[in-house]
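These notes concern the structure reproduced below.
Every protein chain of the complex appears in place save one, which is left out.
So, chain A:
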Amino acid sequence: MKLKALKERYGLDRFFLGERTVDGKPLTLNQRRIFILPTKRGLGFGLLILLLALIAFVYNNNLAYMLAFLLGSIFFITILHTYKSLAGLTIQEGQANPVFAGEAAGFGVHIDNPTSVERQYVQVKLKTVENFNLKANSKAHLTLYDLTQKRGWHPAGTVTVFSTYPLGLFRAWSPIRFNGKALVYPKPANQEIPFPETGSTQNQQGRFKKGGDEFYGLQGYQPGDPIKHLHWKAYAKGLGLFTKQYGGESSAEIWLDYGQAPGHSLEERLSHLCRWVVDAEQAGVSYGFILPGLRLEPGYGPAHYRKCLEALALF
């Protein structure tokens, strides 16, 4: 047990892959988690010091020696300063929002500076680099993006927090392995294809009507109401959230069936099915959803929409 803990503690993967976060709890960056090495510019600075010392030696010049020693001390002290630019920060994983394949998945990161030291130019890297400045006792929330390709779960991977402040001679970094993963929906097919005929499964001869456009009143907002039907003007006036009700909506009901989706492969079919779900939700039609082994009764609204897409992502 102990050995395992030790192994974990000094394992090389902590260096290369980073520290694992546990249950999304905040991790404090400390001497165990911060690594520090000179940058290329730092090595160049070392060469400069050597050159100055050489000049001092050749000309037996004490002030040139002094300058070389001063720069040497500065080089040395910068290690502490660069370390200090990360030490004490706490990093916590945030939410990852689902995306369609091909889009960039965003992973939230909460960075808290509970110390009284202002942090200059801290950088956080996943695939792209984000940078920020953190005042004493303040927090920052960032979203890091990573491009997705396949549907399913997309793990966040290793997030690296780093800084070269103040002189750029050293780079302090702390790799943290995030547990979070983003759900990736299939990529909706590009071409628009008509919804499948639904007569076979439903007796009711649903006449597809693309969205009702007959406005008949307002109703208090209920979670799940389509956002585009919100009465923004009323909201802006401070009257609260209302949803505009349109007539004719409930009359349409379709079934989106995997069996009816065109395509030669599983992915192609899922892609088309996904497209249908997106279109149906946009149209505000009540839609049922059928995958092999899964059947969702017709409905609409974000919750239903999400359920369908999740099923597609994880199929």
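Here is the rule we go by: a residue touches a chain if its C-beta (ideal position, glycine included) is under 8 Å from a C-beta of that chain, and two chains touch if they have at least 3 such contacts; residues count from 1.
Convention: contacts and distances are computed from a predicted model.
S.K.: UniProt name of the unshown chain, from "Peptide/nickel transport system permease protein", "Protein-glutamine gamma-glutamyltransferase TgpA", "Amidohydrolase family protein" or "Na(+)/H(+) antiporter subunit D1"?
M.R.: "Protein-glutamine gamma-glutamyltransferase TgpA"
S.K.: Looking at A:F69, A:Y145 or A:Y221, which makes contact with the chain not pictured?
M.R.: Residue touching the absent chain, from the options given: A:F69.
S.K.: Out of A:T115, A:T143 or A:T160, which residue would touch the omitted chain in the full complex?
M.R.: Spelled out, the listed residue whose C-beta touches the missing chain is A:T115.
S.K.: Provide the residue numbers of chain A that touch the chain removed from this figure.
M.R.: The missing chain touches chain A at positions 26, 41, 44-45, 48, 51-52, 55-74, 76-78, 80-81, 83-84, 87-88, 92, 94, 110, 114-116, 120-121, 131-133, 137, 139, 141, 164-169.
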